[in-house]
Structure formats: C-alpha cells, structure tokens
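To start, the structure itself, in structure tokens.
A single protein chain has been removed from this complex, and every other one stays in its place.
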Amino acid sequence: AGWCGVGLTAEEVARFSRPCLVKSFGPTRQLRLCRSKALVVGVGGLGSPAATYLTTSGVGVLGLCDFDTVDASNLHRQPLYKREDVGQPKVACAVKRLSELVDASALRVHKSEGCDSLETVPGTFSIRTHESGLTRDNARDVVRDYDVVLDCTDNPRTRYLLNDACVLEGKPLVYGASVGMEGQLTVYHHNGGPCLRCIFPEPLDADACDVCSDTGVLGFVPGLIGVMQAQEAIKVLTNFGTTLSGRMLHYDAEDARQFVAKLRGRRPGCASCGDSPTDPSSLDEPTAGKASAVTASCKSAVPSTPA
Amino acid sequence: AGWCGVGLTAEEVARFSRPCLVKSFGPTRQLRLCRSKALVVGVGGLGSPAATYLTTSGVGVLGLCDFDTVDASNLHRQPLYKREDVGQPKVACAVKRLSELVDASALRVHKSEGCDSLETVPGTFSIRTHESGLTRDNARDVVRDYDVVLDCTDNPRTRYLLNDACVLEGKPLVYGASVGMEGQLTVYHHNGGPCLRCIFPEPLDADACDVCSDTGVLGFVPGLIGVMQAQEAIKVLTNFGTTLSGRMLHYDAEDARQFVAKLRGRRPGCASCGDSPTDPSSLDEPTAGKASAVTASCKSAVPSTPA
Amino acid sequence: MSTRLFVEFTGGLEAIFDNQKQTEQHVATESSQTPQEGVSMRTLLRHLGKQIKKPQDVQLMLAGDTVRPGVLVLVNETDWELTGGIDTMLNDGDCVAFVSTLHGG
Partner (left out) sequence: MSTRLFVEFTGGLEAIFDNQKQTEQHVATESSQTPQEGVSMRTLLRHLGKQIKKPQDVQLMLAGDTVRPGVLVLVNETDWELTGGIDTMLNDGDCVAFVSTLHGG
C-alpha cells in the first residue's frame, strides 16, 4: 500500500506485490519497469515466452515485430497461439492473447510502421505492433523508441540487421537462440560490451548449408531461453543484478547443464560498433519472404567467404 | 509423413514435426510422449509454464491438482490466467486455456477425485482435474495413474506428502522451487536415486519463521524453473538424455548463473524410500486451508526439532 | 598458516553474511593439524559461526556443531555426505556452498 508512494497505481500494487517484496528488486525497480519500453523482434518460439513474461511482469510498452503467420508446426513451441490461430498473422494473435492477461481498461493497442514516440502512462499497458517485420528500410525506425530490444528471430541475416540497427540507435540487444536441445543467450551492445559483429564479424550464408532440413527443436528449449531473455531485458531496464553483457550462456537440455563463457570486449575494428563503422547500407539485407525456422536454424553452415 | 508409420496420427505429425526432426529425440520418443500421462500438482508460478509446455509438447494425459483460486497477486508469474479469472478456481481456468492450445475435436476433459485409470487414445489429449488439491486421504489415489509427477507446490508440508505418496506408488517426482531471484530443480525417486527425505529427512516448521512475509519472487524465476520441470518430465517419460536424478540444479537470476550439485544416493535409513519405511500415516499432513505463497516460501525457517 | 577457501551462500543465507553471496575465507589451520592437511569442515563451520553478527541469526544456519536441517552443504559441488561430512578436509582453493532448500512456487 505504501508503495503507491513511489508512483505505482493501486492496481499495480495489487498485481506486483510479490516482486516488490524482493528486497533487492523492490517497488522502485518495479515502477521503473512499469514505465519502460521493450521490443520483441520475432514472436515465435523465443518471442512467445519472452513477450508473455514481459507483459505479466509489467513492462509499460511492449513492441511486437513479426511478418509471419502461425503454422501448425509452430504450436509445439509457441504457446501464445491457439490451434485456431493457424494461418493468422502472429502479431495480431499475440496481441489478442496478451491483452487477456492485463486489465482491459488499462490496455492500449497501437499499430505502427513509423518511429513516433509513445509515452508510458501510469496504470496502462500499451502494445505496439510492427506487422511488416524488420527490413533494411525500417529497422532503425522500428527500434528507435524502445529502451531494450530482444532478438527472438530465427535467421542470421535478420539478426545482423537488428544488431546493426541497435548499435546505430544505441539500444541494448538481448540475443537468444535455440536449436535441437541447445540454447544460447547474451546481451550485446550494453555497458560498453561487445556487439554481435565484435564476436562474429559476418553472417554465414545459410543457403550453402545442406544439413538444415535435418534440424529440429524441442519446444521447452526456446521456452527456457525466451523466459531468460525476458529476465535479462528486465535486468537491463531496471539496472538490476549482473546482466550477460560480455558473457555468453550456453545451455544443453540433454543433461540440464549450462556454462557461462567470458567473451572478448568491444572490438575497435568492428564494422558495426567499432571506431570507424562501415556504412550500414552496405551491410546485409535479411532474407526476403518467409524464412523457414528449420532453414534458418542452420547450425553447421559453410561460410560464404573463407576466414 | 513416414512418421505415421511409428503410430503418430496425421495431426500429430503436422504438429510435432520439429521435435521429430531432432535426431536424438525423433518420432519414436514423440510417440511415447503422446501416449504418456503426467500430473502437475500446484498450478501456480511453476505449474503454469510446466502445464503449458507439457500440453504443447504433446503429453497424452495431463493431470492438474490444485484447490486454490486465482488472486490478483498471482498474475505476474502465472500466465495461464487472465485478468478476468481472478477469484475463479485455478484448475478450471487452466483447463479453459490449455484446451485452446489443442485441436478441439481431440480434447477430452475428465473430472476425477478417484484413481480410475485413463487410457491414452491416439490423436486425443485428455486433461484430468483434481480440484480438491492434495490431502493425506487422497494423495496416493491422485498420483497412482500417472507416469511422472511434477511438484509445483508452494509449501513444505505438501511437498513431503507428495514425496511420500510418489515413493509408495513408485512414481518419479520432478521437484521445482523458487524464491526471490533463485530457483532449484531435481528429480526424486527415479532410477534408484534419492527421494526428498533422503536429502532433507523432515519438513521445517514454516510457522516458526518470522521473516517469510518479507519474501517475494520475480515472475520469470518460477517461469524458468517450471519450463525446466516440463523438460525433465519429458526426459523421464521418453527415457531421453540424462535427468537431474541424483543432482540438484540451483539457479540465481541475479547473475544468470547456475550450478548442478551431485547429491548423496538413496539413504537405506530413509523414512520414506528406505529399507524399513515408516508407516506413512504417521507422516505429515499438509497445512490446512489456503497456504499463502509468501508464508510457504519461507527460506530461513527455524527447524521445529533440533538436529 | 591459513587455508584459502571460496565459500558461497544461497537461498537467503547470504543475508546472515552482509548479503555477500560469494566470499573468500582464510581459515587458520588448527594446532593439531599440519598445514598440508588443510582444515576440516568442522573448523570452517566454527570460523563462519564467529562471523555471524546477530545471535538470533545463528540458528538460521547452524544447529549444535553442524548445519541445521534444510541446509545442503556442497564441497566442490558435491554433497558433503559423499565427501566425509563434517570431517571433510578442505585444501587451498576448495569451494564450499551452503544451499538453503527452497519451497516457494
């Protein structure tokens, strides 16, 4: 009740009493979260749990960016979607479900292709949709208004495009990925740490890969990584704990084992975040059309150019 | 398509193509999962994601056991429930949501207080509800018909009761817990490994604890542990990989670090699974009435009897 | 002579030790032990007990001369029941973790 004093509404106090009770988190960080803006790019296996836990945890503005429609083969790992959503646009279906989780009177839904800035309004939850997906033309505009961006996409080209846009707009990027029984998680371009291109300078040519169609994924693996992406995004937004900036977590569900590796620092020669960045218009365009999750999850692709 | 040969229906093949593509999992394990039965006890912060991922992953029969109703303070960590579910019984609300995730024509819902055995029927998904929650009188009957049990409860007494019932009925028990920023996960009474009482012989007296009301939880922590409970349950059901039997995973979201500790083996003197087990009727009765999540999550309780 | 140990507290036990989850402890070798023998878990528990500032906090971690029920002790990520319990000998660089069992859901 006394938490209203910090600026939380009565509804927010009732809803978020448990996180407010965590001493090291508390009402001040909860308030900060309620007044912040997060963008989820890719609302699939990673984006489903990430968007869900960002919503229930109380983020003020949630952006959803995806051009894809729901396929029957998505359902086993994308619990945002109902059986009857098959064939419908993912973002519209996600809005429908996420809206049910919050107070209807507090909900605001915005369609947006541009970069207009949204204010967070105390006691409200806004969802903004970007239904064209991420393209070279819109990437900077799409990320510009958010405080943190979650990379929940499923193909290397979109991941590099998103990295470059986040560097140019100065946004921290929570990177998650999963294939088979394994998952990876890190935070790029945050607190002086490296970006994706500092570690892996160029995307691989997924098309040169001939084993991709053999690759699948178990649903709980992106489930786990997606929840952890929400966790790292919330840590970034509230300046809480130690994020995975400069560290990469690798998880293997087969024996429930993870390790967290120390990464190199920001690379001064990086084409994206380095001291003399390359003109981004010369950087990669994401694969046009519908990227198959299986093709995109290629994990043993041959590089298009030798090292 | 050829996977229909192993016994999957056409709908199952479409839905589970991605896990079938994982070489080490494959259609045979997916079929085994589709024909197996899992019980989730406690449909709260842990049970929400656990039940969700068991459903989307294709378990044949899902049991839900909880007597509680939805509270506004649950919503931040229990994404099975809508804002409008507040005040309604959790199990009924969970059935409503989980039903949406599967093919309506394949769905079967069973109310059950007894121990009658359900057959898994190819191409169908059955949910069985146990809306009285777990009591000393019904515990053995409730767990009897399942192949694996998930402990998603929130208080020590119910956890010990469930452990004892699972030992008596020979069921593996996937134990998950979370408080604040931390979570724990293990598999008890499986493949000759220890049970809860082998490690911690007696429950603590939560009532003797005076700091519990200070304790909260961040929503993504039970989210993460609950997804991993589904993962371990699926590994148990399909005899896949290396489960956490005999090992305990401890996770701290503050720095995204986990460790997996090697536990002692089954203890011959264990009152529950030992060579001369104690009469279970002398063991503990769970706390009557509505157990508050906060009281129950007491993590620094004073033991009722000295060591 | 002293033995250098990495000691970790989880599940709320860190509150007893100034909210430090990971600490480095230098434990004096007792007279009856040669330096090569390191120190026992018994000695470490005594060493930690002296650092608990509030008397009412002692019972949150200790009971008699051992740990209270509900606290799992790990020596190098292994249950101390497998390493020798309270008589486990610790050497320079060993890691000891005190894990309080969690029940919340």
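Labels A, B and C are assigned to the chains in the order they are written; within every chain, residues are numbered from 1.
Here, contacts are C-beta pairs under 8 Å (C-beta built on N, C-alpha and C of every residue); 3 or more make two chains touch, one makes a residue touch a chain.
In this text, all values refer to a predicted model and were calculated from it rather than measured experimentally.
Just so you know, the chain we are not showing touches A across the whole complex. In the complete assembly, the contact with the undisplayed chain comes from A:Val217, out of A:Val217, A:Ile234 or A:Cys270. Considering the full assembly, A:Arg159 is the residue among A:His76, A:His130 or A:Arg159 that touches the omitted chain. Although one chain is not drawn, its touching partners on chain A can still be listed: residues 42, 44-47, 152-156, 159, 176-180, 182-184, 199-202, 204, 206, 215, 217, 222, 248, 250, 252, 254, 259-264, 293, 296-303, 306-307.
In the analysis below, only the chains that are shown with their structure count from here on.
One finds 40 Å separating the Cα centroids of chain A and chain C. Chain B and chain C have Cα centroids separated by 32 Å.
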